[in-house]
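We show some of the complex, not the whole, and keep each chain where it was.
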Amino acid sequence: MIEYDAAPPEVRAVYDDIMATRGVDWINNFWKALAHDPATLARIWDQVKTVMAPGGALDPVVKEMVYVAVSATNGCDYCIASHTAAAKKAGMDDAMLGELMAVVGLANQTNALATGLRVPVDPPFEATAFGRRPAEPTK
Amino acid sequence: MIEYDAAPPEVRAVYDDIMATRGVDWINNFWKALAHDPATLARIWDQVKTVMAPGGALDPVVKEMVYVAVSATNGCDYCIASHTAAAKKAGMDDAMLGELMAVVGLANQTNALATGLRVPVDPPFEATAFGRRPAEPTK
């Protein structure tokens, strides 16, 4: 991992932008690990900065909770910890975390059931979700 | 899959509750596939009804979007279609779907990077997220 003081100028520029954007005075390990490949560091940071920025269609706390949901499903310990922390900073309280984990657990359960039983998609869902194949529901 | 007309009474009771709770007049395939095991049908429906109910700490559309995020990560086609449809019914517009998928894609990318580089969790994230091991950040 590359510390700030040992970083070349193009890495230091990304580190400075991370700290300025987030209003923090330290760099977390994820970026230090990526910094061996400055082009990837800059590209990933640019994406995170853009996608997670406030002012879009979703509230920042919702985006952080979605991030936690994906990370828990994939089993990425680093991302679970960093984005649970970020969600808490963005306003997620204990009741919200409890409901979030309840949905994540339930979704993983029904995903396995629907997949394991090879349930065919109902045409009305397909039509509503993706605008395809309108069809009559069967009761 | 067990259709309504062929269903035994305890299955029909669950089907009736699903339709009444959701205000629809048909049963989707997921429940028909589970109905071979009435105890599991009742138990899964009870969970879905409880966890996804309105009136909690999270807005229903947020819960449906989290469901989509998990289902996309797991690759459950049925669940992607049914919960994208549900999220749209609950108010997710195209801009929200676009941001949701942007976060889901990004989270899957950084999950793989943090895992593949075996990045150690920063103690401040651990402390904020789970109330463990407070520690000094290192710049």
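All chains are identified by letter, namely A and B, in their written order; residue positions are counted from 1 within each chain.
The working rule: contacts are C-beta pairs under 8 Å (C-beta built on N, C-alpha and C of every residue); 3 or more make two chains touch, one makes a residue touch a chain.
Everything quoted here is computed from the prediction, not taken from an experiment.
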item	value
Total copies in the full complex, given that 2 are placed here	6
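Heads up, the rule we're going with is that only the chains that are shown with their structure count from here on.
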item	value
Relative orientation of copies chain A and chain B, as a Cα rotation angle in degrees, nearest 5	180
Whole-Å gap between the CA centroids of chain A and chain B	15
Interface residues, chain A side, partner chain B - complex	1, 3-4, 25-30, 33-34, 44, 47-48, 51-52, 56-58, 62-63, 65-67, 69-71, 73-85, 88-89, 93, 95-96, 98-100, 102-104, 106-115, 117, 119-122, 124-126, 128-130, 137-139
